[in-house]
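Here the complex is missing a single protein chain, while all its other protein chains stay put.
Labels for the chains are A, B and C, by order of writing; each one numbers its residues from 1.
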């Protein structure tokens, strides 16, 4: 069921170094979010994407700037990959007025609509039909845009997944479904609750959609696969599905120590860190270790400054609680 | 993905004649329901199963009496096949106190719980998870029962279908999913709104469930397929899926003339009437035409008497409107 | 223009007018295309606007409303049909958690200008899963506008307002009114959302009704007039925005309130309205407030049973008569 796999040129050293740096920014941001949570400066919950950077950064590198992206509560990496700054993300997590959503959203709802990153949704699977709708809209408006929904392995078992994929296929819409299969839905192995081995790719045939599995920790492989599927979709050949196998470094959320994961498994995946994979490729392209380290240092500095700026930012004005319900800006529901 | 197809013995002449007669009872009941609707004695709506009799009767012949059956708003044939009488069905349609559900349910909700026919549901797809739950319960209680959900082709596109099949597979439950593919969801060809050619069978692999397609107008074929799948399920080998290709003789509901169906298609299917197919098989088994006609006559008489009895039955006591909400029989929701 | 039309035709007319006006308006739903919808409320649209504007969908309520949401966020003005209001339950996540919250939770970054149309209410004998008045479900969710017209002209005029609204609107079309007749909406007719209509004046008791209970209240008022009791009948037309001021204004005159609701008493819209009145209008009241609402049971199939359960003119008359002697 796999679409024609035309060769996609790998990124050159300069581009790959840029992708590496983007991933490093995500990594440092997630580490900062984790630390800030533990120190009490981030309330509620966080679902960190450390370990899954290559999916967001690789996919993003394959998209046009005006393509639409929909993500989940584990969506910091997607917001960052689509142009949100660490400062506006961390400010949101820290309940600051300068947060991406003015502190009305929080960690689970990072959104940067001006960059066509149309939101992070916290009801599993709910955004898949939305992405289908955005793709439908793009087709109706004739803009050549595509829409991409990122979701977890666990989301493949919910009804909205099924309805979204069928409608996308029937209407031949330019939408990509990118599953970040990190092997777990919260604390339960996905294999325990799913009838097939590759929860997304093995279902694609049920919708006549080409499905591929890719190493989600290899930014180059992800970029290549998304480039191919996006090309198909943009050409009017309909939706595509990519299952990116990856792993989260932290627990599911907050302070979850993820004790349910076998030590051997964790170790194996930590050895296959997306940053290391990219570093290996950079070495192969002849980029000196010092340049990679420098990229990492720039990322660390950026995030460090972002943390400080976010800390210094003011809390939202309480009056903001009663704005933004309606398009007129207010919340009036009665005379 | 098809399970081992051990040979299932065909029914002998006596059994087949009985199946024929059951189908004839359904046919006459549906015709009566149609006429009563047009004459204003049945209100609301009806979704008739004339043309689809072989699915209900053939499947039922393959089940144990205590197996659970869940059906849809197009469920008269299933209620009848599981032991409801034409009189109690028609009385329900005619809003009589003697109706199967005391005239609280109507055509779309025929239920005969005492015969383990656990209801007809009018929200497309909703009963699939219920059947999964009944199968789970049977397994927990160790009764050897199985559960069967009958549903239309259109139901394969709704989320509940996906969730039900996955859960049934993951828990290896004794449940059968029997799709009556009559080519249409209401007025829209199923092919226009479904991404695969066999809407149910082509999806079974997405759940690791064996899926088969059968001639749904051949009561012997249906009986054989269900016998095999039921045997597997009862033996603990998990769920099965059967897609029975069939056709409805009337429109979708009420007075729908079904003008959206090509005349040639209608003609082709009317020539493949399940009663005719069975009659042909009976002839092959050496049963004289007169015996088949006699069975048909008995069915017609039974239904004629049922119509009269239902007409004579009283309307429900208005006070019944305020009973049966709670298990204590009443409807009291506050002090 | 014909001088009389049906509520059913007024739906299609309302949609057609907006589709002619604005190419961003597109319709999607089950059997709404060539078939014209199971209630024929989209009749003629497919013929006039073609398959690029009128889309038949699979039976996938989540995909229908979810896709409408995605399209609305990206420049379209989709109108999604959910065939029966009961089926809103199949896509409730979109109505409860996604559509009404996304603007707020993104700090105002996105706008969701869509309409979800649905056939609401009882009276046709469709039984428990196809007859509910579900407007009160939507009322539990801040961020949805809720329209429920009672006349053909209001249908067309409120549809114009709903489609033009930059906010999401749930548009309840009442099944029992589809065949009802009335003057058609004049060209360009727009009925702003949130304005109740005083459809009959009276001095003794205020009856507040919505959609199919408007004719019930009017019939009761007519009978009560014969007994010398003057009822003012208010058609709320919308639950959100809720025009509480028109109700309070009427009570300043009548001092007595009866709501006529098709939704069940428990959790019904009358509760919200009455609680506003019991607070802000307490000083106006001379008598207890009564709610003639559906009984707290599912809708039964048989007419003889349904009559027991839903509001009828008889019940309104009895309630008002009783109240006027308080």
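The rule is short, and it goes like this: a residue touches a chain if its C-beta (ideal position, glycine included) is under 8 Å from a C-beta of that chain, and two chains touch if they have at least 3 such contacts.
Since the model is a prediction, treat every value here as computed from it, not as a measurement.
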Touch partners, limited to displayed chains, of the chain removed from view: A, B, C
Listed residues A:15, A:35, A:186 or A:265, member touching the removed chain: A:186
Residues from subunit A at the interface with the omitted partner, ascending: 43-45, 92, 95, 101, 103-109, 121-125, 154-155, 157-159, 185-188, 192-194, 260, 315-316, 318-322, 325, 331, 333-334
Residues of subunit B (touch criterion as defined above) contacting the omitted chain: 68, 70, 99-105, 109, 111-114, 118-119, 121, 123, 126-138, 140-141, 147, 159-160, 163-164, 166-167, 170-171, 323-329, 331-335
Interface residues of subunit C (partner: the chain not displayed): 86-87, 89-90, 92-93, 95-97, 100-101, 104-105, 127-129, 134, 136-137, 139-143, 240, 242, 263-275, 277-280, 282-283, 285, 287-291, 295-298, 300-301
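Criterion: only the chains that are shown with their structure count from here on.
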Pair of chains with maximal C-beta contact number: A-C
Rounded Å distance, subunit A centre to subunit B centre (Cα mean): 45
Subunit A, residues touching no fewer than two other chains: 159-160, 163, 166, 170
Residue numbers of subunit C (touch at least two other chains): 57-58, 60-62
